[in-house]
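Selected chains only, in their assembly positions.
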Amino acid sequence: MKIALVVGSAVATIKDDKLHGRKLLLVRKTDDSGNPSGSTRVAVDTVGAGKGDVVITVEGSAARRTFDTLDAPVDLAIVGIVDSLEVEGTVTFRKGP
Amino acid sequence: MKIALVVGSAVATIKDDKLHGRKLLLVRKTDDSGNPSGSTRVAVDTVGAGKGDVVITVEGSAARRTFDTLDAPVDLAIVGIVDSLEVEGTVTFRKGP
Amino acid sequence: MKIALVVGSAVATIKDDKLHGRKLLLVRKTDDSGNPSGSTRVAVDTVGAGKGDVVITVEGSAARRTFDTLDAPVDLAIVGIVDSLEVEGTVTFRKGP
C-alpha cells in the first residue's frame, strides 16, 4: 500500500453505474513524512477520509476488496487514515488534532 | 484511477472477438488541470466519451468490471467523464459547455 | 492497452506446458505514429500478427482473457492489429499495403 495525501475531489456526473454514490477524492503519493510528490490520482474513499488527511491507499484488484467497492471498476481506494508513521525509531508523521 | 484526455481513436479490423463493437479511444494521462502528459494509450470507452473530454480511466482487472468490458481482453477503460476537479480549494478544471 | 511494434520473435523449447504451441513475439511499445521506444517484451500473439505490424497489446490478467491464452501463465498478449491511428484530427499511422 502507499501513503498518500488527500488534496481535492473530482465530480463526474456521467460515470459507470457502480461508481454512483462513491466519493471520488484526488490524492497524491507522499513520502514517509506525509509530503506529497508525484501525480494526482482519483481514489474512491471507503473510510470517511477528507481533504488534508494522510491516508493508506491500495491499488489494483485489492481496491475492490472493500465493502464499498466490491466488483466496481475501481483501481485505487483509500482504506485507512494514518495516525502516525515511525521510521528508524523517529516519528516522521503524526495526524494533527 | 487516473485523469486522462481523449486525444484520438484507433481502428483495428483484426482483433479479439470480444473487442468487436467496442470504441477504442486514444488517451493521454493529464495533470489535475486536464493538461496531457505521458504517452498515448488505447482505452475502451464505456460511458460515451469523445475527443476532447477529460475522463476517468481504470487500469488492470478493474477495466473489466464494466457492463461493456466484462471478461474481455481489456486493461484500460474509460469509466467517467470529469465535470470538474478541485485541488486545495481551487477549481483546477471545469468541463466546457 | 498499449500500441506496440512487432520487432522479432523468441524461441524457448523448455517452457510451461500451457505455452506450448503459442507464438512468442518480441514487441516494443510505440508512440502514436508507430515509432518504437522502450524495452523489448515477449507477447503471445492471438490474432495472427507478424513482424512489422503495429499492434494493440494488453497486459496483466487481461492477457489471459483470449481464446488462446485462457489460464496460461501469460501477462502480455497481442489482441489487435492496428489499421490506423488518429490524433487531434490527423492520421498519425496507417498500415501499409
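As written, the chains take the letters A, B and C, and residue 1 is the first residue of each chain.
Heads up, the rule we're going with is that a residue touches a chain if its C-beta (ideal position, glycine included) is under 8 Å from a C-beta of that chain, and two chains touch if they have at least 3 such contacts.
Small disclaimer: the values here were computed from a predicted structure and weren't measured.
J.: For this file, in which 3 copies are placed, how many copies does the full complex count?
T.: 5
We take it that only the chains that are shown with their structure count from here on.
J.: Distance-wise, how many Å sit between the C-alpha centres of chain A and chain B, to the nearest whole number?
T.: Computed value for the inter-centroid distance: 21 Å.
J.: I'd like the Å distance between the centres of chain A and chain C, where a centre is the mean of that chain's Cα atoms.
T.: The separation of the two C-alpha centroids amounts to 33 Å.
J.: Taking each residue of chain A in turn, which ones touch at least two of the other chains?
T.: In chain A, 61 touch at least two other chains.
J.: Which positions of chain B touch chain A when the two form their complex?
T.: Going through chain B, the ones touching chain A are 1-3, 29, 31-32, 46-48, 56, 58-63, 65-67, 77, 79-88, 92.
J.: Write out the stretch or stretches of chain B touching chain C in their complex.
T.: 7-19, 24, 26, 39-43, 51, 60-61, 63-64, 71-76
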